[in-house]
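Next up is a structure, given as structure tokens.
Here we show just some of the chains, and they stay where they sit in the whole.
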């Protein structure tokens, strides 16, 4: 992986076990790769990561946006501390700011972002989308990971009623190889919806 | 559920948590339902359950085959004890015999079966299929649950080279609703191949 300064962009895909974790849920590698590739992050992107959890998305976004900045919003102090540790581990503290608080309130000091990643919304998804819609840059993207059908439906319904966006969604059910003696057994992971919205 | 004697056939689908479990892997309800429906078990079927584990498939097969018999082959004593407990719990001891041993050796006293369920094969899948092929009744069925690609490939290759069978296979990836606060999150389960082979 590249951490900036050499003009070579980071390609997402850091192994889950390289992040410092604790008991905080983490965006798994497969979902992280798809989310970050669909986010069209550029080297100078301003990125907002809402519900950042362990910070795995924030860290990889900061590695990609080597001349940009990532704001990680997280309401749990334990998780916020993990994000800072992971930022330090991957040498991106200078361009990854952790904002402790709940969205959308915690978003009020940030403006003009290019990319918004939504991992968790604490039940305020419509309000969060309203704030994003007011402040996202032209050509910007929102990529949301939803693990509940309610959140998925809420985001899709919002997009359907808002002419400003084009959107698409995929449902990813990934399994990973686990060794079962001499054999290779697949271990199922949780299905995740990835919703990609582009400002027209 | 019906346990025989009333002429009403049992429809599969006993909830996982109604079985006595321990640390033995169990065929989950969704896979169990599909396996038993594809097995074409009749009220007088003789059923062989190879690698019976907790006995969940054996118990439901015995409930369906109320005038038939189920032989559950299982090499682990701990699991064999569980099968007996579950047979007692569901009142099917009279038509569910547990054979402690390893297939294909443990199959040598049983002949003329109508249905073979394969949950585990201990790595001897070709030898097991050879013994089944020599002893299964005309019109009989084999339904195998495979969780490794190696076993899946081995069973499919066997069937491809044997004119006696017609076969089909499905891959099932099921998730179950889990409550996440006020929301409903899907929890992924392991993907399972279900291979159904009919004696032509």
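Per-chain residue numbering starts at 1, and chain names A and B are given in the order in which the chains are listed.
In the analysis below, contacts are C-beta pairs under 8 Å (C-beta built on N, C-alpha and C of every residue); 3 or more make two chains touch, one makes a residue touch a chain.
This structure is a prediction, so every number in the text was calculated from the model and none was measured.
The full homomeric assembly consists of 4 copies of the same chain, 2 of which are present in the displayed coordinates.
Keep in mind that, in the parts below, only the chains that are shown with their structure count from here on.
The geometric centre of chain A is 42 Å away from that of chain B, both derived from CA atoms. If you check the complex, the residues on chain A that touch chain B are 123, 147-151, 173, 175, 180-191.
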